[in-house]
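Every protein chain of the complex appears in place save one, which is left out.
Going by the order they are written in, the chains are A and B; count residues from 1 in each one.
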Amino acid sequence: MAATDRLAAFTAAALALPGMVAAQGLDLSPEAPAIDSGYSNYQESNGRMSVQAFQNDASLRLGEDVNFRVNSTLDFIGGGSNPMNLSQIGGASPTFYWGRNNNYGRKYGELELSQATQGPQRGRQGGIHDQRLAIDGALSVALDDLTLGVAGGNSTEWDYISNFFNLDARWDINRKATTLAAGFGYASDTVWADGGNQGRIHQQYTDGTVIGGDKNTYQGLLGLTQVLDKNSLLQVNLTVANSSGFLSDPYKSAWVNDVPAVRSPSRRSASARAAPDMSTHSGASGGSPEPSPSPVPAPDQPAEVPATPVNTFCRQNVPFSFQVNLCADTRPGSRIQSAVLLRYVRNIPELDAAALHLDYRFYSDDWNVDSHTFEAGWLQPLPYETLLTFRLRYYTQRSAYFYQTVYDHPTADGLYSSDYRLASFGAVGGGLQVNKTFFGMLQIGGGVDLYQRTQGMGFMGGTGSHVDNFSFALYSVNLNLKF
Amino acid sequence: MTKRVIVLCCHLALLPGCVQTVAPWERGALAKPQMALVPDVQHSALMLHTYASKETSSAGYGVGGGGCGCN
């Protein structure tokens, strides 16, 4: 029900006075001193992967208008016992799913399923085979209607180092009904294939060069947040990112049919001379060799795979060089990604101030990947300072232009990737979370998020494979302390 | 893509014209924690990291590094 016009006039005039309400206006980043801790457990279907993550964040106020926030994440990436299903190799769709540190069997058709063969906890049944420590700090200074922020951090894994910094500015206009935001980010990453000893040994291609390289990413953001009415607001973000350098997956290989393989020592050397030196190509990450013409196999050649095959038309990872049909994951050396994010939040006063969140993102890059992400959230306040959160998500993407589940022939551009992340697919997800606040300052919560990727659920076109279908469950508990 | 972004920008320019003015004291509902654009920052960061390592789209939510080695 609406207030009387008379009372509305008094209320408006009274609340225009400074200090009449404790929390005035729209504060997009409430930065009360707080400690947030979370533990989460990620389990992927068929034991493909499990991750335990410990997040510890703290924000503190350094004076009236200066805030500092530090975030840390420690992940332990463990393995399931079976990173690769036997049914996934051979047959019509021989796609490959090597996770990290998989040591493929020495003979075709014979799978060595153990993971973490060189990790601190060796063994077939899991154990830790990577860990990630990410720490970042952010400092923000409020100058009247302008908030300036600078942030930087580092993320380190056994096969990956990232150093990054960001600058951002927020400008409140229109009596804080509108907020404009601009941001710039730079990240310098190095990635390699962990060959053991906690990443100190780097895996190599068969030509002797180390798998991996550097990647530089520049990001820009423009944002607008608008209060629509007293119960709803809308945010629009535009981001553009330009990455260059090594953008391939250092562990993955793609299966290529009709390969110009050389199968005898004499012809091997001849063909090797004819093939370009792959290590000199820098245009594409991991090299972009010109394919050799595919020779028609002589009818008198033996059908079985020889003991020492040699591949001369594409770059191979040493662990996968036993099979001439396997080419190292090789992607373009640059990528431009842009996205539009729309966020809408609506308060439902009739339902105890429940909040409806609707997010939509359109993403597009110059690898011909387009994607749509739809997310919905419902946050329902309940008695006894309890908050129930429901989340739903749908995602679909088109495959990258060079992606194939299996390559019929060597490619002209020398690009190969059968990485399931570049495939065409759709995914649905949902989650449930309960939080309860004690004494107005301590919040404890727990929840679960489920995710199902299904080949048939996408609508963006492109290629993909149903054997890439998987699901995960992510269980999390959190503890927040506000001062 | 470029065209689509430009069309959207035009709409944005019109946006402030069609929203009603909401005075600061009328924004009590908007200040509630469940109304924050990102209600649970920590959980959101975790999910974004997870999705970014399973899907190839990773942009739109802000600028910031610390991706994963999963490329």
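Just so it is clear, contacts are C-beta pairs under 8 Å (C-beta built on N, C-alpha and C of every residue); 3 or more make two chains touch, one makes a residue touch a chain.
Keep in mind that, in the parts below, contacts and distances are computed from a predicted model.
Peer 1: Between "Succinate dehydrogenase", "Spore germination protein KA", "tRNA (5-methylaminomethyl-2-thiouridylate)-methyltransferase" or "FAD:protein FMN transferase", choose the name on the UniProt record of the chain that's been left out.
Peer 2: UniProt protein name of the non-displayed chain: "FAD:protein FMN transferase".
Peer 1: Just to confirm, in the complete assembly, which displayed chains does the hidden chain contact?
Peer 2: Output: missing chain touches A.
Peer 1: Using the document's definition of touch, tell me which of A:Thr11, A:Asn154 or A:Thr437 contacts the absent chain.
Peer 2: With A:Thr11, A:Asn154 or A:Thr437 as choices, the missing chain is touched by A:Thr11.
Peer 1: By the contact definition given up top, give the residues of chain A that touch the hidden chain.
Peer 2: Touching the missing chain: residues 1-4, 6-7, 9-22, 440-441.
One rule holds for everything that comes next: only the chains that are shown with their structure count from here on.
Peer 1: Using Cα averages as centroids, what's the distance between chain A and chain B in whole Å?
Peer 2: Between these chains, centre-to-centre, one finds 17 Å.
Peer 1: Which stretch or stretches of chain A touch chain B in the complex?
Peer 2: So the residues of chain A touching chain B come out as 11-12, 15-16, 20-21, 23-28, 30, 36, 38, 40, 42, 53, 55, 57, 71, 73, 132, 134, 136, 151, 153-155, 157, 159-160, 162-166, 168, 174-178, 183-187, 189, 191, 215, 217, 219-221, 224-231, 233-241, 246-250, 331, 337-341, 343, 345, 347, 349, 353-355, 357, 361-365, 369-371, 373, 377, 379, 381, 387, 389, 395, 397, 400, 421-422, 427, 433, 447, 449, 451, 453, 472, 474, 476, 478.
Peer 1: Using the touch definition from the top, list the residues of chain B that touch chain A in their complex.
Peer 2: On the chain B side, the touching residues are 1, 4-5, 8-9, 12, 15-16, 19-37, 39-43, 45-47, 49-51, 54-71.
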